[in-house]
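Incomplete set of chains, arranged as in the complex.
Per-chain numbering from 1; labels A and B assigned in written order.
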């Protein structure tokens, strides 16, 4: 075969429309088109292969996905174990808590008068609105809850597990925090200080200075220990931000204490940021390979798209083609109620890194 | 009701995943989420209302949609009369002709070595490849066809109708040009000089200087006459570019010769360009209202998305919910084989604008 023929092997297959196509069928017909449509179809295949393989799947969540109506998709991914460990911004967890507690977000427009909104205590997230007075009440609720915890630092993972438990106890409602609590899926929030959850925690100190301490440096070790223990990992990133890097950092840090891990085996990201301004959110997954965040032979694809557009289709398709993930996968089992978590029945070290695997 | 309550009326409804959801069901569940997901669901509703109403629907097509695997969706939209009149870039028609003639595009990657591709006569469109030698043969075919036409200027609309006819006669294959020919749907290509079709036409002059003349100024009048005649119009724009403005210009120009038309009644656009750099491709549909391109009360929505991601879902949903558009719509009827086209049985003026409606 000539070099030219080797370039021109796989034809583009135009998408053929038919009535009644399911999400799974639509994505399947997008596999041999081009650009971001093809990338989304590839992401679907990569995720299916993650589920079929024996890997620990991290999910990173940034951007206003909870406010934007995707929180029950995220809960569904957790409950059905399409993912095993969540890393989130504080805002997504806070807006989730807001709705789990029975409050709502509202449809607005990006063209409203923001000064008038301010005067009515309404906060705007692009085309979505929320009642700020209810937010203040949430903050108080979080502060009160934090004051009931022990007078010691909690990793964000431990704190969020208990927060999910309290929410489940109080409301019995589905959401990200409650689904993770019930499924024993850990949630990390490395930038918790940059969120209303952090604000609530800081307010707990007005009652008792020993309350509301979060050990985010402990989260670094714990997340790396997950990789050290499970070794074969995958990454699903929605929106970039601190979760994207935190998931990658776990992999790099794990390799430092347990050489040979060398990056995630699978990775997909759905981001709106672009690579050419140099920021980490928009960085390509190829770039991540240079850092060893991804394995040199990782199965990976990036999609340039708004998650509100891509995730409903992707999650609906997964529900069709992999409905029994929870049963068929050999998903890792976590125990999260203690200061030191456990994975598959083995407790983590009380502090720092698990060096038992160091060669 | 207080002012605050009036802002906070319609709740965001989180998307609920289920197995087996169709495209129509997925979009329906996206109606009350946020951001571009909601906008795509709104675009679906706007298009359904266009179809249900008695309006002439323009479709604008820019970006590498044909090379990228969407040409049979566009053919489907034409054949089933989800649209009535197409305005396209030359490239989309050329890449359509390429495939209708039996050649193909190929799956590549944006990270290939372009100098090596050049040496093998392979052209790259981001992640998609094509054989340049086949393109040269297309150009010759277009030049030869153009040389068979009369020695007079043709509007792009008239030329493309005959080109579609020739393709249908030669190949019997479905595609944009052949579907439009068979459905008597006009195609305008205002920037035909900026395309390989234009290059083929220019080569016809090497045979005969009187061949290969395109009367693009005539296209302006003809497109405006369509609006003057039909008056109630709608616009579906994929990708911005010259088609977007040409469709809007038709509306503005029509109002000049037949005051009271005042812009499209419906409009949706799916573009990747953003408004804040001032370019026409990214301009919001609100901005179009200031120009009178859209009616002040137009039913409209813009979606910021790659068409390869949004259109397969949107067209699949339309096929489910409006399968009989062709039968149920009162679609305008065109006759396109002559120098002066006809609409609903009435011939257009031989030159310039139809002023019979001038008040």
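Side notes on the structure shown:
Keep this in mind: a contact is a pair of C-beta atoms (placed from the backbone, for glycine too) under 8 Å apart; a residue touches a chain by one contact, two chains touch by 3 or more.
Not measured: the values here are computed from a predicted model.
Total copies of the shared sequence across the full complex, per this structure file: 4, with 2 shown.
Convention: only the chains that are shown with their structure count from here on.
Averaged C-alpha coordinates put the centre of chain A at 38 Å from the centre of chain B.
The residues of chain A lying in touch with chain B in their complex are 3-4, 7-23, 26, 29-30, 32-38, 40, 64, 67-73, 76, 99, 104-108, 111-112, 117, 120-122, 125-129, 131, 286, 303-313, 315-316, 319-320, 323.
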